[in-house]
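For this view, one protein chain was removed and the others were kept in their places.
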Amino acid sequence: MLSDKSEIYVNGSLSQTDGSFDTLHIHEYSDVPIDLIDQDATDGGTAGELPGPGDDGILPGELPEATDPALKFHDYDFTEVHDYSNLEYDELRITLGANYEVLPSVKLFGAVALYDLDDNEPYLQNATGAVTVVSGGITWMF
Amino acid sequence: MKTRDCRAILRKALPLVVPLLAVVLAAGIGSAEESSDCAVCHDKLSKQFETTIHGRIAEFETLDGRTGCVTCHGEGTEHMDEGGDATKIRGFGDETKPEDAAEVCTSCHRSEALHDWYGGSHQMSGVGCADCHQVHAGPGEVARYSETCMNCHEDIQARMQYPSHHPVREGHMTCLSCHDPHGNSFGMLANDERPEELCYGCHAHLQGPFVFEHEPVFEGCDTCHDPHGSVANNLLVQNEPFLCLQCHEMHFHAGLEGEETASGMWYIPAFDPAVGTSKPDRDTLPDGMVEIPNGMSGYKQAFVTKCTQCHTQVHGSDSPTQTIPGRGAGLMR
Partner (left out) sequence: MIRNPWPLLLIVIVILAGTPFLAGDGEDTEPPEHKTTIEFTTGYQGSSIDDELLRVAEYDSVDPSPLTGLLWRSSPYDTTTVGLELFRIDADDMSGAFELDAARKARVEATMDGFIHRLDNDPVANLKATSDIKTVRSTDLDFGVDHHIRNQLYNVEAKFQHPGVLGLSFRTGFRATQREGTRQVLSTSHCTSCHVVSQGREVDQSTRDLAVGAHFARGRIDFDYEISGRKFEEDGLTPTAPYEAALRPAPAGWKPAEDGSRGDPCVGADPALWEPGCVPASTPAPFDDRLWFQSTDLTVNKIPRVERLAHKFKARAAVGDDSSFKLTIVQSTTENETTSLEYDFTAYRASYYTMVGRNLRLNVYANHEELENDDVFVDLPAIFGPAPAVGYPGFPAPPGVTFQNWRRSDGDDEPAGLAAYNALVEFEQYLRESRLDRTEDRLGFDFVWRPVRRGSVRFGFKHRNVDRDNPATKLGFDSAGNLVEFTVDGETTDNTFKVAWNQRFRKRTRLNAAVTYTTTDNPYANVNGGLRQFAGYRASDGGVLGSTPVPPGPRGTASLQYYELHAFRVADLGLHPSEDLTMRANARWSPKKAKWSLGGNARFRTAENDELDYTDWQRDSWGVGANVLVAGGSKFLFNLGVDHAFQETDAEAIVPLMDG
C-alpha cells in the first residue's frame, strides 16, 4: 500500500552459476608434435624427425608395462580429476522492506532479508547456507 | 513641488521603484534576481534547486562570477517575453546534443575531476552530463552511483551477482571505488598510473616488490582475476587447478597411484635395497598413524585440486621455499 506516508521496496536476485571441467584425456602419440631440435634457438635450428621404435620395440611416448620397477606405481588415468574442481551454486537474495510515517516527526521501518545459497558441487568445503534477517525500528526527526 | 504631491508620486511609483532598487542593489550577483524571475513560473524546481550545490555555489568559484539559472540556461528575457517559449532559451532535453550540454557544464567545471573529460570514453561515446547527473535534484545529484552505471552496464550488474564478488551489491563499494566516469589520462579507471596500482590501494599486502616474483602479476591483475565477479573463488577467471595449468605443467606427483591399504591407515614402509622401491610392509607399522581416506586417487586429489594449498604466495614472496631446484622461488612460504 503506497501513499505519501508509506513506502514499500523489494529488491533481490536469483543466480545460478556453475563452472565445470570436461574430462582430461591424454593425446594419442600420433597427435603430438615432436621436435628434437628447438626451432627457437638463436641460430635457427631445424626440426627433427619423429623417432621410430627403439631397440626394445617400444615407441617413444608409450609407457612400458607395469613390470618396470620405476613405473609400476604410476597411474595416468585422469578421467576423474575434472570432478575435483567443479563448481555449482544456486543463490537467492531477496529483501522486502517498508517505511511508514506515523507522525510528521516519527517514522517506522522494517525489513526482512532472505539469503539462501546452495553449494551443489562442494570444492574444498560445502558452502551451503541460509540466513534470514529481520530488522525494524523507529526514527525520530527533530 | 509641494510635499503632498511628492508623497502621491512616490505612492504611485513605489511598486515600480522597489523592484528597480532591488535589481540595482543585487546587480553584483545577478543570481538572486534572475533566479527569482525563473521561480515565478518554475517555483517547485527553483526551491529544489536551492538545496543543491549549484544553488549554493559562490561567485568566486566560477571564473566569470556568474551563478544561478542563467549560468546554464542563458539569458531568459526573451523566453519570458515570449510567454515561456522553450525554444527561446537553452534547454538540456533530448533535443540537445550531449556534447553541447557538456560544453556548458565544462565552462565552469574545470576542476581536476573533469580534466580528462574530453577524449574520454564516455564523452566520445556520446554520454552527456545529464545522463548521470540530475542538476535540479536534491543533495544527491547522482542518484546512487552504482545504479546509475547499471542503466547502461547491465552485464556488469549481472556479474556482481556471481558467488565471488567485490562488496558492491552489499553497498560497501560502488563503481566509483575503481572507476572514474569522467575519464582520466589512462582510461576510465580512477587512477592515472597502472591499473594494478588501483588494486594495491586496498590490497597493499600484495604490492611488494618481492624478492621472489610471479611474472604474470606484472602483466596485469586481470591475467587471473575478474574484478566484477566470477564463479571461482577469489575472483579468479577460472577455477584452480586449471587456471594454473594454462601456464604451468601439472605436478609430477599427480601421476602416482595412491595406496589402497587394508585399514586405510598411513605408514612409511621400509626400504629394501635388494628389491629397489618396495611395496609397503604391513607387518611393521610404526606407532602413530594417520587415516588416509583417499585411496587410489589420493595423489590426484592432492595434486590436481588446488595448487595454492601449497603454493600460497602466488603474488610473490620475500621468503625462499625449501627446494634447491626451485632456487627458492616456489612461492610456498
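Letters are used for the chains, namely A and B, taken in the order the chains are written, and counting of residues starts over at 1 for each.
Just so it is clear, contacts are C-beta pairs under 8 Å (C-beta built on N, C-alpha and C of every residue); 3 or more make two chains touch, one makes a residue touch a chain.
Just so it is clear, the structure is predicted and the values come from calculations on it, not from any experiment.
Where chain A meets the chain that is not shown, the touching residues are 2-4, 7, 24, 26-27, 32-46, 48, 50-51, 54-56, 58, 60-64, 68-70, 73-74, 76, 78, 84, 89, 91, 109, 115-117, 119, 124-142.
Keep this in mind: only the chains that are shown with their structure count from here on.
Computed from the mean C-alpha positions, the centre of chain A lies at a distance of 24 Å from the centre of chain B. Taken in their complex, chain B has these residues touching chain A: 161-163, 169, 231-233, 238-242, 254-258, 276-277, 296-297, 299-301, 304-306.
By the touch rule above, chain A contacts chain B in their complex via residues 13, 15, 17-19, 21, 69-70, 73-76, 78, 80-81, 84-85, 87, 89, 91, 93, 117, 123-124.
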